[in-house]
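The structure appears below as structure tokens.
Moving on to chain A:
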Amino acid sequence: MSLNFNVPEFMVERNEDRCIQCEVCVRQCANEVHTYDEEDNKVYADETNCVNCHRCVLMCPTRALSIKKHSLEFRENANWTASAMNEIYKQAQTGGILLSGMGNPKPYPIYWDRMLLNASQVTNPSIDPLREPMETKVILGRKPEKVTFDEDGNMTTKMPPQIELSTPILFSAMSFGSISKNAHASLARAARETGTLYNTGEGGLNKEFYEFGKNTIVQVASGRFGVHKEYLNAGAAIEIKIGQGAKPGIGGHLPGEKVGEEVSATRMIPEGSDAISPAPHHDIYSIEDLRQLIYSLKEATDYKKPVFVKIAAVHNAPAIASGIARAGADVIVMDGYRGGTGAAPTRVRDNVGIPIELALAAVDQRLREEGIRNEVSLLVAGSVRNSADVVKAVALGADAVYIGSAAVIAMGCHMCQKCYTGKCNWGIATQREDLVKRLNPEIVSTRLANLIRAWTHEIKEMLGGMGINAIDSLRGNRLMLRGIGLSEKELEILGINHAGE
Partner candidate 1 sequence: MKRVYANETYCVGCKLCEIHCAVAHSESKDIIKAYKKEKIKPMPRIVVEDDMPISFALQCRHCEDAPCIKACITGAMQKGEQTGIVTNEENRCVGCWTCILVCPFGAIVRNEQGKKVAAKCDLCAEIEDTPACVKNCPNEALKYEEEGE
Partner candidate 2 sequence: MAYVIIGNAAAAISAVESIRKIDTKKPIILISDEPYHTYSRPLISYYLGDKVTEDTMRYRGENFYKKHNVTTYFGKKVVEIICDKKQVRLEDDTFISYDKLLIATGSKPFVPPMKGLTGKENIHTFLKLEDAVELKQKVKKDMRVVIVGAGLIGLKAAEGLHKLCDDITVVELADSVLSTILDRKAADIVQKHITQEGIKFIFNTTISEIEGETKVEKLTLQDGRVIPCDLLVVAIGVRPNVDIAQTAGIDVNRGIVVDDSMQTNIADIYAAGDVTESLDVASDTRRVLALWPNAYRQGEVAGCSMAGGDAIFDSAFAMNAIGFFGLPMITAGLVNVDETQAEQYEVQLVYDEEEKWIKKFIIKQNQLKGFILISKVDRAGIYTSLIKEGIDIRQLDRALTSDAFGLIAFSKELRAEKMLKGGRI
């Protein structure tokens, strides 16, 4: 064996005055970092495999543990940073592409943080949401051009299928397979509890979850795993997944080890076989083809379910979005380059796609210009981190947002980015039974519901501050936004003025 150049990224610091050798850390680390030495009556750590997930830190009953960045320095070099070099060592060793989990961590600008919200003073009084009604209800789906009524005042316009949400926040697609059944169950329960939707992802839907149908979006992706008529009709809406923000242009690959009995049954593939989603849908090479799929799905569901189409935010997003709207989709979903994932090639994750803020502003603008904004709802995803991001997204033109990373963080994810190893210590991105049982849906669904409730409260506060009493009245209201530290061009694309203007 030749020398392995990889060095640990982290150091485990154990306060020996506090360590009682209870071995909780030993038992809880799926990466086998901690070991107990009986002879020395001491717990030792081999940090090579430490991913800094904090499981041991939080479980340690005496708070004896801390994890630090490894102190090993490389000679300072602004160009050849430690991570740049380590990646080369790894690839030189393995000859493989680098994989990562979760979203793009690079220090690209975060436009949410370069936009500020307005508030009312004197002339347009603000509203106190604790005393006055404040509407956060959102209706997703095509809105007819006009509505007509008969003489008795009954509406004669036939309404297209729509979905009503009690808050503009939905849980984004995370498939059973990439995440555990318990994680899936937590999302489903929380969605039901808070009056919103969760998304099956591309892994099909376990029959046990059919009871959450009213709160479910069923996804149809290029692998068509687990897609059948019953599945399509099981949810409240169908989402065609064309692309994903973390890996635009790339398919998916669920390794055979994760395809156990249940995953195999829901995906309708043999146990132990790799589940490969091709990069494109092999029946979609044009907007016309997409239209065919949209209408096949509508046909299969009696035109009762809105059809979403999800794309990654890429350079020509506006033109694509326009095409999607014209192809008959009810909702367009755009996923920015910070969107999370279970596994993506690192290079793609870190270098492909565009920020969701810019894509959203551009698409909303384009659809308005074309006069078809009312024909679709716009849902955005790709690192919505808090309620202010939600409010800003709505002001930029979104109907609602999807949260993925924020949801998994609420579930306990510590962004160790090792989802693809299948050893998630928090029971989220894993199928290993001993790890999955760490996630108790009873606790975790409450955490998720709490998060949605908390954000919704905050949204109400911010709306009230702006003197607005319904989220609908904020949609596309870019006057409520001001840029800070942005260039002329960025302001132009976002369609907002600079602070002070």
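On the choice of candidates, all candidates are chains of the complex that A comes from, given by their letters.
The definition used in the following text is that a contact is a pair of C-beta atoms (placed from the backbone, for glycine too) under 8 Å apart; a residue touches a chain by one contact, two chains touch by 3 or more; residues count from 1.
Only a predicted model underlies this, so the values are computations on that prediction, with no experimental measurement involved.
Every option in 1 or 2 comes from this complex, but the candidate touching chain A is 1.
Partner candidate 1 is touched in their complex by these residues of chain A: 17-18, 20-24, 27-28, 59, 61-62, 432-434, 436-438, 440, 442-443.
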